[in-house]
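Of the protein chains in this complex, all but one are displayed in their positions.
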Amino acid sequence: MTDIKFEKEQQVVDQLVNTFQNLSGKVKRERRIEVSVSKKLIPSVLSYVKDQLGFTHMSHMSCVDWLEDEHFELIYILWSPELKVQLLIKTLINRENPSIENVDMIWGQLNTYQREIREMFGIQFTGMIGKEEFILEDWDEMPPMRRDFDTAEFIKEAYFERPGRDGAKNVRDEIADRSGEEIPELAKKYSRD
Amino acid sequence: MMREKATTLYLGPQHPGITGNMMIKLKVEGDTVVNAETNVGYLHRGFEKLMERRNWLQSFTIVCRICVPEPDPNELNYSRAVEEIEGREVPERAEWIRTLVMELSRLASYLLWFGGQNGSAGLYTMPQWTVGDRDYILDLFEELTGGRVYHMYIWPGGVRRDLPEGFAGRVLETMDYLEKRLIQYDQLMFQNTIFQKRAQGVGYIDPA
Partner (left out) sequence: MPNDKKSQKIVDIIQNAARKHSLFVLAYGTGCGAIEIPPTMTSKYDAERFGIRGMATPRQADVLLVTGYLATKTLKRVIRAYEQMQDPKYVIGFGSCTINGGMYWDSYNTIKLLDKYIPVDVYINGCMPRPEAVIDGFIELQGLIKDGKANGAEKYKENLDWYRANQKKVIKNWNMPDYNW
């Protein structure tokens, strides 16, 4: 599979690597390219890719929380209608005081995506104009999509639980008790709690 | 002539005209809408957080409830993501069955939209027709997957079970019936003078 060369995808990667420094990229499969760059270069990379290379459509923007490595990763997903190629641009942001520059003057829809990421992960976008409250109302705890937000604790304090739910949590143990068989070792490591 | 100040109206969460649950804050001058601001979050459940506490196989049962009128594209997206991480290929027959299910679901959601839009505008015959016709497609789904609205049929690696016997004949019968009805919908909705006068030129968005 590695012998097949994807011509136009490789061309785009080469153009990007030659124009910017500290940028690494590769072709993942047909019609998909992945590029990693440091966060200071993001506004210039996005404008270059929109004007010169023809990636005029911004599909989505999302965020991944790497708790063990202690950084966030922001991913911009772009699509070019002429070349029919999808481009993923990735950056890494520090986990303490996360912030990055605002880019919604290039594409208007980034305002909505950035507001959602600000509410769910707590990343500040410097210079963005937008109301604070977007989806959650009167929320004063930690931003909920971070991995160290403990949902089980939060639910025990805030909401009621139906009586009789305790036995239903550990279904495998219940069935093993009732039928008299043992749970195999292989199945034990897939328990939820 | 004095210019009226704009009034603020809340097209709120409980309204017989909106199909769904959302809020739009409108600024109205007389009969013209000057500004609109949305307010969302009435249906937020936090699916990504739910998936953190489940296996990759358990979370395919909750994915279809993200979009309520058309649940199949969500299942397909999730299955394709898992297959791409694994590097697995899907057999060809499964691809064709997936396409069939997606197209039927698309038709059902368009029929529901026809009904909802006309019901809000005041023409109440249309919802009675289209929601009744949509039930024939939902009967097909019930025969194939077991559930009317939430199917849980497309999972990573293909589909759950093969087509039952004689399914192709029933699908074609339903399609023939719907084709005849589409002409009547066209006559009632798009060639209706009232609809044209109300809708032409309103809320125009430039393709640029």
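Going in written order, the chains are labelled A and B, and every chain counts its residues from 1.
Rule of thumb we're sticking to: a contact is a pair of C-beta atoms (placed from the backbone, for glycine too) under 8 Å apart; a residue touches a chain by one contact, two chains touch by 3 or more.
Keep in mind it's a predicted model, so treat the numbers as computed, not measured.
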> Which one touches the absent chain: B:Ile62, B:Val82 or B:Val171?
Replying inline: B:Ile62
> Of B:Leu43, B:Leu57, B:Ala81 or B:Leu182, which sits in contact with the chain we cannot see?
Replying inline: B:Leu43
> Which residue numbers on chain B touch the omitted chain?
Replying inline: 12-16, 19-21, 41-46, 49-50, 53, 61-62, 65, 68-69, 112, 115-116, 127-128, 131-132, 134-135, 138, 148-150
> Please identify, in ascending order, the residues of chain A that touch the omitted chain?
Replying inline: 136-138, 140, 144, 149, 151-152, 154-155, 158-162, 165
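Going forward, only the chains that are shown with their structure count from here on.
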>> For chain A versus chain B, what separation do you get between their C-alpha means, in angstrom?
In response: 26
> Considering the complex alone, what residue numbers of chain B touch chain A?
Replying inline: 40-41, 44, 46, 48-49, 52-55
> Across the complex, what residues on chain A touch chain B?
Replying inline: 134-137, 144-145, 147, 149, 151, 190, 192
